[in-house]
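Then we have chain A:
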Amino acid sequence: MAAIEISSVSKSYTGDALAVDNVDIEIEDGEFIVLVGPSGCGKSTLLRMVAGLETITEGEVKIGGKVVNKKDPAERDIAMVFQNYALYPHMTVYNNLAYGLKNRGTPKAEIAARVNEAARMLELEPYLERKPRALSGGQRQRVAMGRAIVRKPAAFLFDEPLSNLDAKLRVSMRGEIKHLQKRLGTTSIYVTHDQLEAMTLADRLVVLNGGKIEQIGTPLDVYHKPASTFVANFIGSPAMNLVEGKLTGGQLMIGDNSMQFSSAPPADGPVTVGIRPEDLQPTTGTGIKARLDYVEELGATRLAHCMTDGERLTAALSPEIPLADELTFAVLPEKVHFYDHATGKRLSNA
Partner candidate 1 sequence: MHKTTFSDHLILLFGVFIMVGPIFVAFMTSTHDAIDVHMKGLQVAWGDDFVDTYKEVLTKKGGFTGDVTGARMVMNSFILGIGFAVGKIVLSMLAAYGLVYFRSRFSTLFFWMIFTTLLLPLEVRILPSYDVMTKLGLVNTYTGLIVPLLASATGTFFFRQFFKSVPDELLEAARIDGAGPFKFFIDILVPLSKTMIAAIFIIMFVYGWNQYLWPMIMTNEESFYTLVRGIKQILLVWVGSQIPEYNQAFALAVLAMLPPVLIVVIFQSWFIKGLTESDK
Partner candidate 2 sequence: MQAVQSSFYLEDPFGFSATFVGFDNYIDALTSDYYLHVAKFTLIFTILVTFFSLALGLLLAAKADDVIRGSSSYKTLLISVYAIAPPVAGLIGMMFFDQHIGPFVKMAAWFGWDMKVGINYFDTAFAMITVAVWKQIPYNFIFILSGLQSIPVSVREAAAIDNRSRFGRFWTVTLPLLAPTAFFLLIINMTYSLFDTFGIIDVIVKDKAANNPITLVYKVYMDGFRGNDIGGSAAQSVILMLIVLVLTFFQFRFIERRVHYN
């Protein structure tokens, strides 16, 4: 078990733009960190640099206080769970789990003890003599996890381990991974493109875009105070409404609708305004007027897709609220997020 330090790490492939651009992350011992972002954002590359499967172009990776840049994957004391599991198809489950230990010269008795312990933890005991071919998707996933656990490494690295499973299994495996990680207390880095998976698993999230860090924070931090329009749009489903607005002396104009802010909002001028769908509530008083376009029923909530002055607004409403063609929405001032019109960076509203 160890802390991991990623300092000013960059990756460039010959001639291309940076795949990972000057990334700094400090991961505490035992922490569960999730790297999340759209495909091509560099999250897998970053993970693979920690694993030693990609060379580090610039910067340093430290595991347990030691620089590992030049070390082989096998010498880094890490274990990795791959998206397609990468189980050795010709070996039994037992041998799949034992292979890494054998290569390290672990005594036979200890191998057996560790494999059996991992198998018990993952409920794989009845399958130890089977080949991966004879296992279901969920079982294969467990074997891949088991291969990581038996090694008792300083860190677990997960590369989208659940994306090959069906939706239902994914949810239950998600719970198991979280549970297991808490129980073992092993430092973990987990890569996913699924924001829900990221939210539910992470102690802290790292949102990546175009090789750069957009935000690091706890799931609730990131959800309630997205650092940029990118994060605001990426985290949360349905996504946060982002519309163009204009500020003049505490008054926000969104099209013809106006809102008065008592606490001083940021400087005057055009801004991007972010409002989460659940923060839009119908009112009989004044507010943002919108025309109802269409409705999606989710059971517990209903999504009302509306138009206001050419901008699209989505509101998550309770099904009990009656709908009309014309709706007026009220928003609490503290639920309104302001972003710089040009850079997309969050503007503090006191």
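In this text, a residue touches a chain if its C-beta (ideal position, glycine included) is under 8 Å from a C-beta of that chain, and two chains touch if they have at least 3 such contacts; residues count from 1.
Selection rule, in plain terms: all candidates are chains of the complex that A comes from, given by their letters.
This is a predicted model, so every value here is computed, not measured.
Screening 1 or 2 for touch with chain A: in this complex the touching candidate is 1. In the complex of the two chains, the chain A residues touching candidate 1 come out as 51-53, 72-74, 78-80, 82-91, 99-100, 103-104, 147.
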